[in-house]
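Here the complex is missing one protein chain, while the rest keep their positions.
In order of appearance the chains are A and B, and numbering begins at 1 in each one.
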Amino acid sequence: MDAVLDNVDLYLKGFGYTIFLFLVSAAISLVLGTLLAAARVGPVAVLRTFASAYVALVRNTPLVIIFLFFQLGAGKIFDWLRFGWVDIHIGPFDFTSFFTAAVAALSLYSSAFVCESIRAGVNSVGLGQAEAARAIGLPFSGVMSQVVLPQAFRASVPPLASTFIALLKNTSVAGVFGVLDAAARMKGFTNDHADQRWGIFIAFALGYMFLVAIVSAIASVLERRWRVV
Amino acid sequence: MRLIRTKAVVAGLGLALSLVACGDAGSDSEGADVEVKEDAASEFDDGTRMKELADAGKVKIGVKFDQPGLGFKDAADDIPTGFDVEMAKILAADLGIAEDEVEWIETISDNREPFLQDGTVDLVLASYSINEERRAVVGQAGPYLVTGQQLLVPEDSDVESTDDLQGKEVCSVTGSTSLDNAEAEGMKPVGFDTYSECVEKVLDGTVEAMTTDGTILAGYAAQNEGELKVVGEEFSEENIGVGYSKDHPEMCQWIVDTITQAHEDGLYDDAFKATLGPSGVDTPELPEMDACES
Partner (left out) sequence: MTALEHEPRTAGRGEPLVVLSRVQKHFGQLHALKDIELSVAKGEVVVVIGPSGSGKSTLCRAINRLETIDEGTITLDGQPLPQEGKQLANLRAEVGMVFQSFNLFAHKTILQNVTLGPIKVRGMNKADAEKKALELLERVGIEHQAEKYPSQLSGGQQQRVAIARALAMEPKVMLFDEPTSALDPEMIKEVLDVMVDLAKQGMTMVVVTHEMGFARTAADRVVFMADGAIVEEGTPEEFFTNPKSDRAKDFLGKILKH
């Protein structure tokens, strides 16, 4: 544990990257997953087929393979997929191609699960709600955005919370793909302080548990606040 | 900690028993450069780990599989190659065990101590830097090689030293000492699972350089001749040693003696020339090895 206490700045910086990876990927996968869910339940057959194929492909692929694709494959096909154009520095944090590739992998992966969570929510909204919305003349986008999705999101909060908790922990894969996140820091610490392995494991496990607890707490607040009266 | 140690002892005992059960010491298959000792078991005192291993005719050695020149094995190979592996063969041969009787197990930076503690391997020769923290949990004999960290850059790169890479991204293996050193030198470390992924990133220009022990880099430079080169002064000193379990402190002196003897016989130099020599690294003197405790 001393190893962590003596290097608490590195510990916090590691979790800083973890949090950034999580927040950015969560936001992107929420948007992407929602669009996918809308495509899956929508009236356009081509989009329905595309969205189901996307979900089937991405959900059945291990996350590490998606990471490998972005780190070692995608850039060979399309140069912009090397993400060399990303170069942002905020305080002690550097967001470059490695961070971006990790966000791309995490977002694409999680969006498939977000899509399925929201689709489950959409299915829980009675058909009559959508019919009533169509009956007052709302177009498909309005039916979704005004009536179906707001209700679907409420029903989706518990499965979405699970998806995001998984995402939070999945960020650790980025540790072996060029991002010095908490998991990478933990490996560094255990390498340097082989005698304190257990203390280091516990310190980092507690860090992840703390972050997961925050996500769970937010989820339960939303669930309570959005409960249909 | 106590819990783990107890577990390691239990695991070690179990292992020893199973090894004894295997029987059949010695082997008549010839090593490439190293002469396998006949009737090795008789040379060790009863109760020593060396005697047990020699009796069993089996030893499990952890090496790296992804470091050309030190420890490298691709899917087609049965036996890994590299300087660490040659050193391992010398030790095995002294136990009367030929290279094809050795169980070669891949170890990565993360699992070397746990593998030694739980008996998954008997010895570790995996570019294993000696340091105090490691010596608190496992035994480390040596060093048998001193290396320093350098930079591997594309052939046409202008980078000459770490000064040229201040604030720049430099690749190494996640959780390695090299990565920490790079950070301490003012570079921005980028960690991957294996060195080969870093080489990939240097070749495609995503990062300007990768860094780790010069010997490892030399191996990659040789593998990618004309595309990559090793540059810069060594900016760290790594003392590479042999890892063994703390449960068998008697192994330390045996390792030191065996390697010293191999050096006197010229086997050490031969091993170096055969493995790291082609990368253009001069054969060093055998470093003065640390004294073994009692």
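We take it that contacts are C-beta pairs under 8 Å (C-beta built on N, C-alpha and C of every residue); 3 or more make two chains touch, one makes a residue touch a chain.
These numbers were taken from a predicted model, which means no experiment stands behind them.
Student: Which displayed chains make contact with the chain that has been left out?
Tutor: Contacts of the unshown chain, counting the full complex: A.
Student: Where the complex has a chain not shown, which of A:L5, A:I88, A:I136 or A:V221 is the residue touching it?
Tutor: Hidden-chain contact among the options goes to A:I136.
Student: Would you write out the residues of chain A that touch the absent chain, in ascending order?
Tutor: 43, 126, 128-129, 131-139, 142, 146-147, 150-151, 154, 228-229
In the analysis below, only the chains that are shown with their structure count from here on.
Student: Help me check something: in the complex, which residues belonging to chain B touch chain A?
Tutor: 1, 4, 109-110, 113-114, 131, 133-134, 136-138, 169, 171, 174-177, 179-180, 188-193, 197, 200-201, 204, 206
Student: Mind listing the chain A positions that touch chain B in their complex?
Tutor: Where chain A meets chain B, its residues are 71-72, 75-76, 82, 84, 94, 96-98, 175-180, 184, 186-188, 190-198.
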